[in-house]
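Removed: one protein chain of the complex. Kept in place: all other protein chains.
Should a chain be cited, it is by its letter among A and B, assigned in written order, with residues numbered from 1 in that chain.
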Amino acid sequence: MKRSFIANNPSVLIFIACLGLFTLGVTLMSEAFGTAVISTSFVKTLGKTLCLCLVAIAMDLVWGYCGILSLGHFAFFGLGGYMIGMWLMYARTEQIVVASLANAEIPPTAQEVTDAIGNQIFGVVGGSDFPAIWAFADSLAIQLALVVLVPGLLALVFGWLAFRSRVTGVYLSILTQAMTLALSLYLFQNDSGLRGNNGLSGLQNIPGAEAIPQSEISIYFFWASALALLLGYLLAAWVVSGKFGSVVRGIRDDEARVRFLGYSVEGYKLFVFTLTAVIAGIAGALYYPQAGIINPAEIAPIASIYLAVWVAIGGRGRLYGAVIGAATVSLLSSWFTGGQAPSINLGFYTIDWVDWWLVLLGFSFVLVTLFAPKGIGGLFDYLVRKGDAK
Amino acid sequence: MSALLEVSGVSVSFDGFKAINNLSFQIGPAELRAVIGPNGAGKTTFMDIVTGKTRPDEGSVLWGEKSQNLLKMSEARIAQAGVGRKFQRPTVFEDQSVFDNLLMALKNERGPLEVLFYKRSRADDARVEALAEEIGLADQLHRTSGELSHGQKQWLEIGMLLAQEPRLLLVDEPAAGMTLAEREHTTDLLREAAKTRAVVVVEHDMEFVRRLGCKVTVLHEGSVLAEGSIDHVTQDPQVIEVYLGR
Partner (left out) sequence: MNQALDLGLDALSLASIYFLAAIGLAITFGVMGVINMAHGEFIMMGAYTGYVVQQVVPDYTLSIIIALPLAFAVTFAAGVAMERLVIRHLYHRPLETLLATFGISVALQQIAKNIFGTQARPLTSPAWLDGAWVLNDVVSISYIRIAIFVLALIFLTLLLFVLNRTRLGLEVRAVTQNPRMAASMGINPDRINMLTFGLGSGIAGIAGVAIGLFAKVTSELGSDYIVQSFMTVVVGGVGNIWGTLAGATLIGFLQKGIEFFNPSNTLAAQTYMIIFIIIFIQFRPRGIIALKGRAAGD
């Protein structure tokens, strides 16, 4: 009667195989370890895509399985990025400052070094003092812990408030969107302590790894992203497989019924919401060192809606759907908006995809919602069932 | 005999409309009771109050030997304390298998972490199979419950209710949309269940209530109009006036 976890989830095995092959393939084609068929910047794009797939899995867990259409998970993603970005920026600036002061006739005091770092980082917003939130920026270990803790705690507090008062459905979506908006507006301020509009930059330079070329670093980050995606996928598959998955899907389909079975729906929602926020934070912490820069625009409400769009196009309620959706749409987006897509000349008007891609995406999203509510994943199911029937 | 559930002086109003008006109601630990009344008498609201879905404006609802106050508890806690509810429309989780539905209902730890690390024991498997046997779905265990017929879904829901091992069962119009044979089966099942626990059946259908052969409470405009055997209440002039008169 009992079967192993993998046997119950054949898609997990297929996913592991695909991800492994993909990672190997990219490595072999990279500049650092292979034939240099693909450029370092494209390796970074692929690595970032893997991070987006990971946050899409989180979104699928919270929306596709638990029925909470959160419009705040990209905010958690951004927070993870900010947390790691603080260390990256601090440590790197410290090195530069120390190097520049090394030739000073009088050895600089610790205070002078700190002031100089502060000046370097906050000069752009007209400040030089370190805000309190930078207290631990010199410690990689603590900032790494904050990658998990800050999104987790925010989700815990926000979720507790929201679920406790039984805010559900679209109201909850609007409330999470409000949270996201509040956060991004806050970060846009110059005195937010995180350099306002400018955000954190130079994150691709890893302190202590100057000797290693970017082509190599990009591959390491690519591997780390692939590993994180793998672990995230396994975790998510495990969470949704057993009785917990049963309860969570029950909550999605009929919340009141689950409550009358004696399950505290709020506790489950809070658990899933917080867990996925943590996953999103980790994904963000891997993404932004590859992107090199993070600013408040990344957290704007629209980003979180895009996340929902990816999951919907990929097919919600199935983990591989989230991965397919995020990978397809984000790669297509960068292809179209990067100007590589050929323009279409209609004679009287030339469709330039840089301008028209969003229009196409917007309308195709409407079409998917109307005609293929199960997304690309639903297509797979259909093909598999057709294959079985033969 | 001490009561299992004691509702006293409960009132609730929606926008000035008094759905429940100073209602008092008691039921013992092993008793079958039918609650009847015309539309809008407050039958469903009564169940909503007991299960914690609706909070009354005044009154008290006490439960069990320790006289716990149900009004202070969440729906989930009330269900854990032993109140099970069956809705009029069969509500099962349609995209999950019969087995998963029953397993979810099975009396076990309900906390998120316990459930996350839950491992099915042989005893639980056996219990689910026994329940499936009882409700006649033993060979359908691994079918998706959305594929079941209307009647089978009703049985599955009753099975889920039994899996919870409640001490009080609230059943909303169990016979609606059933054939004669199915009705008889349902009557037997409810009478059987009432030997070990309290069962409250809300019903429209007088014939069905008569077949249950139990004490009847008549609700009207949110309070108890009459109580007693079916023959007693059907001869009550007030009951005839509000129930049969129109």
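Keep this in mind: a contact is a pair of C-beta atoms (placed from the backbone, for glycine too) under 8 Å apart; a residue touches a chain by one contact, two chains touch by 3 or more.
None of the values given here were measured: they were computed from a predicted structure.
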Discussion item. Touching the hidden chain in the complete assembly: which of A:C18, A:A209, A:V359 or A:L383 does that?
Written reply: A:V359
Item to complete: Taking the full complex into account, find the residue in A:S100, A:Q189 or A:S343 that is in contact with the omitted chain.
Response: A:Q189
Worksheet, complete the sentence: The one residue from A:V98, A:I174, A:L231 or A:V384 touching the chain left out of view is A:I174
Item to complete: For the chain that got dropped from the picture, name the residues of chain A it touches.
Response: 69, 158, 161-162, 164-167, 169-171, 173-175, 177-179, 181-183, 185-186, 188-189, 191, 256, 301-302, 305, 308-309, 312, 355-356, 358-359, 361-366, 369-370, 373
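Assume only the chains that are shown with their structure count from here on.
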Response to the item:
Averaging C-alpha coordinates per chain, one finds the centres of chain A and chain B separated by a number of Å equal to 46
Worksheet item: Within the complex, which stretch of chain B touches chain A?
Response: 51, 53, 74-77, 79-80, 84-85, 87, 91, 93-96, 100, 103-105, 110-113, 115-116, 118, 120, 125, 160, 164
Response to the item:
Per the touch rule above, chain A residues touching chain B in the complex are 1-2, 239, 242-244, 246-247, 249-250, 253-254, 256-265, 267-268, 271
